[in-house]
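Of the protein chains in this complex, all but one are displayed in their positions.
The block that comes next holds chain A.
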Amino acid sequence: MAGKPKLHYSNGRGKMESIRWLLATAGVEFEEQFIEKKEDLEKLRNDGYLLFQQVPMVEIDGMKMVQARAIGSYIAAKYNLYGKDLKERAWIDMYVEGTTDLMGMIMLLPFQPADTKEKNLALIIERATTRYFPVYEKALKDHGQDYLVGNKLSWADIHLLEAILMAEECKPDILSAFPLLQAFKGRTSNIPTIKKFLQPGSQRKPPIDEKGVAMVKKIYDI
């Protein structure tokens, strides 16, 4: 029985959000089982569901997949979002690793000590505007196409849009020096499945709040 993929994670973005983006963009409906307290995580562990005792975990195609990158790669390949050959996949992987590094910094921010927040936020903005966004702006400029790789929507585009929106939550005008990324954002947000995911009521999660930070720290013993 195929069934819908089932996502196991806390009710927040974290390392699962990029997977939600991918599935939603591919038009794949999915279920979610939320970890709300430590006991929920312990149960998954005791039932042997988590290969390395960690979430994210996605039940898909008879597998209990763990490790966000592995899950993302599988979904991307299954739904033709991974380029047409090994070289296109290499480019997509490089781009996704870059946006992963940027989003990783942003995700850590709420968990860092209050007195370091201003400095860390400044570093995120600096990295976004001098290390990461220029790369994608240049890629789009060099080939003049709508998508990053192979003139076709891929995981790299979905991940970049997610990163742009997350960075804008840090600094609303962060794209001011990147006209092509602004156009990219507009264009990609209007892809029907993505547009639907960006609307209220979708499975997209909001940024984490103080209550969420406390819950995550409790569940995962941070």
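The definition used in the following text is that contacts are C-beta pairs under 8 Å (C-beta built on N, C-alpha and C of every residue); 3 or more make two chains touch, one makes a residue touch a chain; residues count from 1.
As a convention for this text, contacts and distances are computed from a predicted model.
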Exercise. Considering the UniProt annotation of the chain absent from this complex, which name among "Ribosomal RNA-processing protein 40", "1-aminocyclopropane-1-carboxylate synthase", "COMM domain-containing protein 3" or "glutathione transferase" applies?
Worked result: "glutathione transferase"
For this session: Among A:Ala26, A:Met107, A:Val135 or A:Val216, choose the residue that contacts the chain missing from this document, as touch is defined above.
Result: A:Val135
Exercise. Of the residues A:Met65, A:Met103 or A:Ile194, which one touches the chain left out of the display?
Worked result: A:Met65
For this session: For chain A, enumerate the residues touching the unshown chain of the complex.
Result: 51-53, 61, 63, 65-67, 69-70, 73-74, 77-78, 86-87, 89-91, 93-94, 96-98, 101, 131-132, 135
